[in-house]
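Note that this complex is displayed minus one protein chain, with the remaining chains in position.
Chain lettering (A and B) follows the sequence in which the chains are written, and residue indices restart at 1 in each chain.
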Amino acid sequence: MAWVNAIIQGLLTGGLYALFACGLSLMFGVMKVVNLAHGDLAVVGGYLAVGVITVTHIPVLWSFVVVVPVMAVVGYALQRTLIQSALNRGILTTLIVTLGLSMVIENALLQFFSADTRGIGAGMTLVTGSVRLGSQIELPYLLLLIFAVAVAVLLGLQYFLSGSSYGRLIRAVADDREAAQLSGADYRHVFGIAAALALGTVALGGVAYGMYQNLDPTAGTDTILLFAFVAVVIGGLGSLWGTLAGGIVLGVAQQIGAQINISDELLAGYLVFLLVLVLRPQGLFTRRASS
Amino acid sequence: MSVATRAETRAAEGFRVTRSQRNVIWTGAAALVVVVVFGLAPFEVHSGTTAILVQGFIVLTLASMWNLLAGYAGLVSVGQQGFVGLGAYFVLILALQGMSPFAALPVAVIASGVAALPLWWLISRLRSGYFAIATWVLASAIMLFIERFSALGSGTGLPLPGLTGMSPTLLTAYTYWIGLAVAVAALLTVYLLLRSRLGLVLTAIRDDEVAARSSGARVGLARLLVFVVAGAGCGAAGAVLAISQLQVQPTGVFPVTWTAEMAFAAIIGGLGTIEGPIIGTVVYMVLQQTLQSFNAWYLIILGLVAIVIALFARRGLWGLVDSRLSLRLFPVGYWLRTAANRATEDGRATADE
Partner (left out) sequence: MTLPAGELAGSSSPLDSTEAVRPPTRRPLLEAADLTVYHGQLRALDSISLRVHPGEVYAIIGANGAGKSTLLRTIAGLHHATTGSVRLDGADVTGLRPERRARLGIVMVPEGRRLFGSLSVEENLKVGARYARPGPWTVERVYETFEWMRDRRDQQAAQLSGGEQQTVAIGRALVANPRVLLLDELSLGLAPVVVQRIYGMLPQILATGLTVLLVEQDVSQALRVATHLQCLLEGRTTLEGRPDEVTADQVEAAYFGLAGTASIPGEGSESSWPG
């Protein structure tokens, strides 16, 4: 039964990873930018939640109400200023600038918050409690909640992108930025919106991560960015639901690895990633051909 | 005047293509002097300073490699620390077998370069942004893999055997000299590489990748070679690190701060120039030494400076110097001289678009 529970846990963790990954996928899909500071910004969101909770004493679970919009605005500002300037100068510059940003954020967090880990206490029942199916199978409350949130976010994103008029514009800009300009669209603003969405979702992921595990300044790159990336690659570039699939595969692989040998949890995930890279580089769920 | 007639005029005037100006002789002599001066350091300076210098050599080696990757091959890698770790652990493995760490270093260098091949095969098809993260995944995977072996000390590492018998002063001196040797070798390798035909391809990629591809240059092969060289170079730095720290542990050789350091030094000094990493390393070491008591501050400042430079001074500090003085310490370009002896350098990059 330990195996079944492990797989279930891995499955549900996939939701958390999907939260990490969908923003990364979105930014790449729309503007061909890989934001190396993506994970660090999630951690910033997590720390922000800690700060907000400490100062305003709002219920922990509602911290995202403040954090997500704030980080979304930060995302828009960052995109319109820093990332757009870098984009104008080329892909290489964009990577370098976001790398620099990542390092600055991490070290700033280290400087101001020290290397201690910090958790977002979501309450004992939520963290330790679980739904029981039968007598052996456990579905942890927190993970269930995170998974549900992830699905809701993905549904929301999908509806927004395919069903709304602005979502249509975003897809158009993603397809052909210049043609969109010729149709009257200011693509810089559209990029900003995409970045806002990306950072909003990843901040949500950061808050969730803070509840599920503990935040530390280096988690942004060590964990969040890597897992987001692996989920995107496994699921397939350009596919939003693919990030959930990829996240699930990653989570399950990690749990299976942990069952085999407790210290192999991370390695197992990376091995699966390498396997997918070799056997099916376009990912498991691509809709359009990767270019 | 059409292009054809202009070329005819030039031909009539007579021109030839030469590799470098006369100043390379002076530069070479100066470089030799510098190396000798540095080489004498253990005799003049106490061990605390040599330790700092060794660290500087390591950063210089790493920065040159990162510059080669990002500035010439267009590959941004945030996983070179994987090769640093590999180099260190190769030395450890060989030392555990009884080899002297100093003798193990060249082997470790080659091994690191060879290890780069399968890694390249795994990730070379990824687009630049995803390639970058993939290098990180690889580095993490390598570290996790190595940590599984208790024979190598697992998560806590092992002291480096084979050096305990030496007298401290001698050890310090040898460590220093090997650090110096590796740094000089790294710079020399980069210089020779860029002077070669491969270097032409790389400079073309640096200037305009699409144009380079369409003119038939073997971009993929060039990148592979650069990746291997960079892997070997970072492995060499890792080997020096192992020797200087007298122990090899995962957290000492694998952390991503290496990437931060080498990237920042390379960027600030000037990507796409050979002289850049030297300046960048100096800046980095100065900052680190002066701000040491403030922990992470020097990295924060470095990061901010790197961002500013990447945006506004693409060719870094050396680029700023270079454009004013037209100075080339490491000439790799081609000079076109007309009979009237007005040289126009065709190897120099034009303003990048």
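Convention: contacts are C-beta pairs under 8 Å (C-beta built on N, C-alpha and C of every residue); 3 or more make two chains touch, one makes a residue touch a chain.
Not measured: the values here are computed from a predicted model.
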One chain is left out of this view; which of A:Val127, A:Leu144 or A:Ala185 touches it in the full complex?
A:Ala185
Hidden partner chain, touching residue among A:Val73, A:Ala172 or A:Leu271
A:Ala172
Residue by residue, what part of chain A touches the chain that was omitted?
165, 168-169, 171-172, 174-176, 178-187, 288
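Quick note on the criterion: only the chains that are shown with their structure count from here on.
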Where the CA atoms of chain A average out and where those of chain B average out, how many Å apart are those spots?
33
Of all residues in chain A, which touch chain B in the complex?
28, 32-34, 36, 82, 85-86, 89, 91-97, 99-101, 103-104, 107-108, 110-111, 218, 221-222, 225-226, 229-230, 232-233, 237, 263-264, 266-267, 270-271, 273-274, 277-278, 281
Where on chain B is chain A touching in the complex?
70, 74, 76, 78, 122-123, 125-126, 128-130, 132-134, 136-137, 140-141, 144-145, 147-148, 256, 260, 263-264, 267, 271, 295-297, 299-300, 302-304, 306-307, 310-311, 314
